[in-house]
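Once you've had a glance at the structure underneath, I'll fire off some questions.
Note that one protein chain of the assembly has been removed; the remaining protein chains are unaltered in position.
Labels run A, B and C following the written order; every chain starts at residue 1.
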Amino acid sequence: MKEIGVALIGYNFMGRAHSNAYRQVVPFFAPRLTPRLKVLCGRNASAVRAAAARLGFEEWSTDWREVVSREDIGLVDVSTPGDSHAEIAIAAARAGKAVLCEKPLANTVAEAKAMLKAVTRAGVVHMVCHNYRRVPAVMLAKRIIDEGRLGRIHHYRGTYLQDWLVDPDFPLTWRLQRKVAGSGALGDLASHSIDLARFLVGEISEVAAALETFLKERPLEGRPRKRGKVTVDDAAAAVIRFENGALGTIEATRMAAGRKNQNRFEINGSLGSLAFDLERLNELEVFFRSDPGNVQGFRTVLATEAAHHPYVKAWWPPGHALGYEHTFVHTIHDLLEAIADHEVPRPSFADGLANQRVLDAMERAARTKRWVRVPSR
Amino acid sequence: MKEIGVALIGYNFMGRAHSNAYRQVVPFFAPRLTPRLKVLCGRNASAVRAAAARLGFEEWSTDWREVVSREDIGLVDVSTPGDSHAEIAIAAARAGKAVLCEKPLANTVAEAKAMLKAVTRAGVVHMVCHNYRRVPAVMLAKRIIDEGRLGRIHHYRGTYLQDWLVDPDFPLTWRLQRKVAGSGALGDLASHSIDLARFLVGEISEVAAALETFLKERPLEGRPRKRGKVTVDDAAAAVIRFENGALGTIEATRMAAGRKNQNRFEINGSLGSLAFDLERLNELEVFFRSDPGNVQGFRTVLATEAAHHPYVKAWWPPGHALGYEHTFVHTIHDLLEAIADHEVPRPSFADGLANQRVLDAMERAARTKRWVRVPSR
Amino acid sequence: MKEIGVALIGYNFMGRAHSNAYRQVVPFFAPRLTPRLKVLCGRNASAVRAAAARLGFEEWSTDWREVVSREDIGLVDVSTPGDSHAEIAIAAARAGKAVLCEKPLANTVAEAKAMLKAVTRAGVVHMVCHNYRRVPAVMLAKRIIDEGRLGRIHHYRGTYLQDWLVDPDFPLTWRLQRKVAGSGALGDLASHSIDLARFLVGEISEVAAALETFLKERPLEGRPRKRGKVTVDDAAAAVIRFENGALGTIEATRMAAGRKNQNRFEINGSLGSLAFDLERLNELEVFFRSDPGNVQGFRTVLATEAAHHPYVKAWWPPGHALGYEHTFVHTIHDLLEAIADHEVPRPSFADGLANQRVLDAMERAARTKRWVRVPSR
Partner (left out) sequence: MKEIGVALIGYNFMGRAHSNAYRQVVPFFAPRLTPRLKVLCGRNASAVRAAAARLGFEEWSTDWREVVSREDIGLVDVSTPGDSHAEIAIAAARAGKAVLCEKPLANTVAEAKAMLKAVTRAGVVHMVCHNYRRVPAVMLAKRIIDEGRLGRIHHYRGTYLQDWLVDPDFPLTWRLQRKVAGSGALGDLASHSIDLARFLVGEISEVAAALETFLKERPLEGRPRKRGKVTVDDAAAAVIRFENGALGTIEATRMAAGRKNQNRFEINGSLGSLAFDLERLNELEVFFRSDPGNVQGFRTVLATEAAHHPYVKAWWPPGHALGYEHTFVHTIHDLLEAIADHEVPRPSFADGLANQRVLDAMERAARTKRWVRVPSR
């Protein structure tokens, strides 16, 4: 059993989700490469020490630079806020490590380009963590489309709705600061809708968009009496066109009261349609025009059949729901297999760059109030 | 019991729906003015004669000009394709008749302006038939918003999806010809989403949009071997901004396989959210942030309670579903009451004009690839 | 155009629903026999006079005996409480009239037998008004089963849930008095579930059951300070076996808070399954094991396609919802056609009797605390 040493940079929400995936992939998927949780990195020594113990890491460190070049590290997992992605990922690539990076890949197109260049030059395996591609129901959607069962795609309708900012007392965390997060709902949520659009429909060619910050000020973290300026968008909305002629809409917001994590898409083609909602992630709605006329309708496929749906075989019998964290286990599994095969899995840093270009085009479209073409290179 | 003589111009789909409403309003609502189905007008003598018999009209005619000025006619109902709305409605107004006009009010802003001017000058009652305002669940949505229970509105998300054009053999009917219909999914479907947006959220201030015709040619009606050019859009998509700061999206298509009549909207405010789908027209989804923390969730309100929901008292006990045609009965009821009171009901021709301005702005935005402001006058 | 004179006995909820159906069937279905609303009968002269005017009857009467033998009456419609069904229907049959009778056919098996005997002897057309058979989605269910597409039926799961008795201040109306209504939720609601079971699955052979009256006393109608005894069941529950080996459950209650009119059934067979809910009456859920393995799931069929679903052609385009009252229009249509053809439509009084036998068996099973066989004759 061959091992690969993992250094995880970041120990908050994504750090917890990723470390769980490294632990779970072994008993359920038995990948050829066994991940060994070597080092957890963070800036706050006492916090990172406690997290390392809880999450099962052998060591902890506050010096990621030292860690990413260690001999016993084969994979560097960048789960920090966006403003440090480029620096860490490039250093890891130069040290010859495989790199997994959280989404969005970077805060700017320039950074994303530099990152892709670095991993390509270094010849290392690279992946961006758009985990929702690996929901079994989403993989099923991909297969249905690839097999031509939807025909020509006419429409993509992607909405990612959350509501945690609807409370005006929610504090000004790093995610609300442009310098750290790059953007708001756009990079955090719309980037997922964009990735799913590219994965399922194809490349986006042009966009018209609007960004909005409904609440311009919020209390400072830890100092609730003081208020600071929100420098990112609360919400983003766009009309998009695809290279293949499909027409789409993308909307992301953290201000949709009652929508907790509604990453939804609907795709309409000449032969059928699909719909998915992350809040019911085990289900895919499927419509085929080829069904007999009197029983046509959207069917709710519970994508939990070992014999028919990807990844499920490793888990439980039909109808036994998977959850959010499983999407990371699937992602890590495919990454480990790709490393074993010296291949670059999807979504790669090239996908991350393409995604960034759409985000950037949306920002420019919103600013200039015109349609903006998404550059293809 | 006072009567009002009705002349209905047009006897197809809308003619059937309107004439049913005139018949049903009496036993169920007992309006002060009883509609008397006097004359049905159409161009084809034998067809209009048969329709008049079936739909319960006393007379029929192929000469609407003569009919709209008859003494025994008090209400002219314009249910023809869009290219004749202006001419008929203006003539009826000049003859001093109340006018009900199918949506969209006209094929151009200029026509709509002329129509509003004519009814205003003549001092007659006028109404545009956006019947979906009068779904009880939609009226409930209106009340919830007006009472401030959603707080400040952040988002409007309107989609009107049908699929009858996804079949490439569907023929080139009048609805696919710009000269007759004015536009395609835009005027036919998006106009409903726009009306609901204006009704529920407020005036739309600017738009970015795309129009698309996926299938450029279709077989001619009655000559399926020959093909003609589709001169209207199959689909329309827009990002919109409201005067009150809300951000919205509107999408309409006749190419969404499996969606039969999905006129859906979702509204997110600072205190709660609403969602409606015409395919389940008796239901309104409602979310309140003020609900106790552990039982917050979208509730499915079955808007069929006589004591609580508008129009229902006239019909059946709770849980006994209403259907599509009831929306016309409610519209006609309110129109008759307005005529009795010499008041102009909503949506009026002024609403029809405002709607037309949004449609027009969307067309210009799509053509110029820029955001376009909607003129307020 | 041949006419048939209708005498409607009863003018409350069912009287309203039936008279609407007689009015609507003509413009939408153009039956060969045109119903003419001749006489409305009731006990209270002023009330019946007002109702006759509102519902469109030519005359009114407080003497049903005189009416049912009038020459100009061809069809007697019995929409009274259960305790007068037998007397009226038998008199009408003896006078040679076609008879439509509300469900349940009678308050006892003996009455039902006498009624069937009377109509059979008289050779008149007879029908019991189990209107839910004629929901298009239910007719679709019937067709699917008859075509063998569900295979061998294993399970029938019928629940009819309402909540209007959950309010302890709801008064002691006739429906809560055994002498008038015969039984409570059992005859009012379970009789519908039983009819659908017999229609879709087959004859019921034996039952085990429980009846329950949760609130034993209620305020008197019009004298809310005084209370009287509830002499019928609030709820009924049964396990049933069918002659063909299927196993079923039936439950009916008026005490299910939040369920307004949830007449639901699910049928599981060796090849597929079906589910229906009257609160969403345009939909049928359908599952086929023959679907490809990766896209199996319950599909939501919107039973509104003119080309494929019964009765729909007469109404509106796809996705334009029908409502509760349409089920009566369909029933009346089929009755009128049957009268024109001198045939007995289903459900006939024989069906009404079979239904009554199941109701009776359930009462005995509940009382004796044993399984009870349903006599087949």
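The definition used in the following text is that a residue touches a chain if its C-beta (ideal position, glycine included) is under 8 Å from a C-beta of that chain, and two chains touch if they have at least 3 such contacts.
All of these numbers come straight from a predicted model, not from anything done at the bench.
Peer 1: Which of A:Glu87, A:Glu203 or A:Glu325 sits in contact with the chain that's absent?
Peer 2: The missing chain is touched by A:Glu325.
Peer 1: Touching the left-out chain: which of C:Leu75, C:Leu105, C:Ala238 or C:Ala321?
Peer 2: Answering carefully, the residue with contact to the hidden chain is C:Ala238.
Peer 1: Quick one: which of C:Val124, C:Leu176 or C:Ala209 touches the chain that's been left out?
Peer 2: C:Ala209
Peer 1: Of the listed residues C:Thr159, C:Gln177 or C:Ser348, which contacts the missing chain in the full complex?
Peer 2: C:Thr159
Peer 1: Which of these touches the unseen chain: C:Val109, C:Leu271, C:Ala314 or C:Ala350?
Peer 2: Residue touching the chain left out of view: C:Leu271.
Peer 1: Which positions on subunit B touch the chain that was left off?
Peer 2: Touch with the absent chain occurs at residues 140, 143-144, 283-284, 286-288, 291, 293-302, 305, 307-309.
Peer 1: Can you name the residues of subunit A that touch the chain not displayed here?
Peer 2: Counting only subunit A, the missing chain is touched by 13, 17, 19-20, 23-24, 27, 30, 54-56, 162, 164, 259-262, 278-282, 302, 304, 315-326.
Peer 1: Tell me which stretches of subunit C touch the chain missing from the display.
Peer 2: 150, 152, 154-155, 157, 159, 161, 163, 166, 168, 208-210, 212, 214, 234-235, 237-239, 241, 245, 247-249, 251, 253, 255-259, 266, 268-273, 287, 289, 296-298, 369-371
One rule holds in what follows: only the chains that are shown with their structure count from here on.
Peer 1: What whole-number Å value describes the gap between the mean CA coordinates of subunit B and subunit C?
Peer 2: Each chain reduced to its C-alpha mean, subunit B and subunit C end up 36 Å apart.
Peer 1: When the C-alpha atoms of subunit A and subunit C are each averaged to a single point, how far apart are the two points in Å?
Peer 2: Taking the average C-alpha coordinate of subunit A and of subunit C, the gap between them is 54 Å.
Peer 1: Mind pulling the residue numbers of subunit C that touch at least two other chains?
Peer 2: 302
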